[in-house]
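Right after this comes chain A.
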Amino acid sequence: MTTIADISKDNVSKTAQTVGDPAWLKANRDAAWERYSATPYPTRKEELWKYTDLSRINWGKYAVGTTENVVLSTLEKDAAARGAIFCTLADALKKHPELVQKYLGRNTDTVNGKYAFENLAFTDRGFFCFVPKGVKITTPLHVETQSTQDGATLFPRTIVVLEEGAEATVFDQFTSPNAKDGVIGYTNARVELYVGQSARLHYLQMQNWHNGMLHLLEQHAELERDAYLSATTISLGGHISKSTIAAILKAPGAVSYLFGLGYGNDKQQFDHHTMQTHLAPNTTSDLLYKMAMNDRARSTYTGIITMTPDAQKADAYQSNKNLLLSKTARANTVPQLEILANDVRCTHGASVGTVEDEQLYYLESRGLSREVARDMIVHGFFEDLIGKLPEETLKNAVRKAVNDKLGTTIELEDIAL
Partner candidate 1 sequence: MSEAIDAMNNEIGDIGTDYKYGFHDKEEFVFKSQRGLSREVIENLSRMKKEPQWMLEFRLKAYEIYMEKPMPTWANTELLNEIQFDNIYYYLRPQDSEKKNWEDVPEGIRKTFDRLGIPEAERKFLAGVTAQYESEVVYHSIREDLEKLGVKFFSMDQGLQEYPEIVKKYFGTVIPPNDNKFAALNSAVWSGGSFVYVPKGVHVAIPLQAYFRINAENMGQFERTLIIADEGSSVHYIEGCTAPTYSSDSLHSAVVELIALPGAKLRYTTIQNWSKNVFNLVTKRAQAYRDATVEWVDGNLGSKLTMKYPAIYLMEPGAHGEVLSIAFSGKDQHQDAGSKIIHAAPNTTSVITSKSISKDNGRTTYRGLVKVYPNAEGCKSSVKCDALLLNEGSRSDTYPTMEIDCENVQIGHEATVSKVGDEQLFYLRSRGLSEDAAAMMIVNGFIEPFTKELPLEYAVELNRLIQLEMEGSVG
Partner candidate 2 sequence: MTQPLFKIEDLKVSIEGKQILDGVNLTINAGEIHALMGRNGTGKSTLANTLMGHPKYEITGGKIWLAGQDITELEPEERSIAGLFLAFQYPIAIPGVNVVNFLRAALKAHRGGDMPIKDFRILLKEQMNLLSMQQSFASRYVNDGFSGGEKKRLEILQMAMLNPKMVLLDETDSGLDIDALKVVAEGINRTMTKDRGVLLVTHYQRILDFVKPNFVHVMMNGKIVKSGGPELALELEKQGYDWLGKETKHENQATAN
């Protein structure tokens, strides 16, 4: 058994073999390995790692080369007939090598340094979703990446490509079915979203791992002219969960929405870093991240809106709201703006607050226990964000996951009158 601590170039070759790499992919991995070897681990002195300390992680506990499931829903027949592809990365490499080559590793931009190169070198699973020009997929595509083994490592890669005018909704979920307490795991995921001209992508990424998971994710989205992206990140599981989410608005008319939801208890640590990068005029981006922290949990949000000199008449908004539910919960928030174009509208806001006594009192006066009242307020806090998801099934999946975590008895299904 090899662990991450004693990982070597051999493991790169082994992974390449298991996945069934074509030569170009193997070359990409080798290049990433070189960069991985040459790059030191980030330290807390770096702004992006200031609040999340991985220096005390015992990397010797994580076994490389674990096999875990990736379960995919079925693609609509219509869409498949019109050339849409939705399959595991390994299958895609066999059946559509040229197409995969065009997108896999097309972008290696990263702010995560060594960890990002690690994923690029050791990508061992994931899926490939391709929707050709003008094809609209109505049923959400669901991918469930699972982890059950103790000490498992996962290096998943998600690639979603929407060509001109295509539409799709993708639900990318990480779960630990029946994971026992004390089981540990390490995930280092990379997500690449390519939204073509006038295409519309709804992407929902939810991690409800078991509490032993160390979860790192870097998500990179590129938007072409008039493209529309709504990307939602739900963070519930793991003991440390750090996600880096970027939307690059490359051409005029592109619109991006980034939403985030996190609920933490125990000693969980969440760290979300977002980037809204406007490279072109008349682009629009909006962002709302809502975090509720209980017990000794901690949330860190850092986000940056960048308006390059070309991004005249662009419009950007960024909001991070935090709800602290216990005296020992913590929230750090660093919403940032870098504005190099003068004719723009740019606003951001952040708040940290607690459940108001008046709200609790009101609900209690109607007969609810304090715990239920508080859960209800937490639900209310998240509901506007959940309401922004495109499909009722997705909304309910998120509600259920939040509910399970809260351990609440509140029924949230809409009841028709």
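How were these picked? Simply put, all candidates are chains of the complex that A comes from, given by their letters.
In this section, a contact is a pair of C-beta atoms (placed from the backbone, for glycine too) under 8 Å apart; a residue touches a chain by one contact, two chains touch by 3 or more; residues count from 1.
Since the structure is predicted, the reported quantities are computational estimates derived from the model, not experimental observations.
Asker: Check each candidate in turn (1 or 2) and state which touches chain A within the complex.
Answerer: Among 1 or 2, contact with chain A goes to 1.
Asker: In their complex, what parts of chain A are in touch with candidate 1?
Answerer: Those in contact with candidate 1 are residues 47, 309, 312, 322, 324-354.
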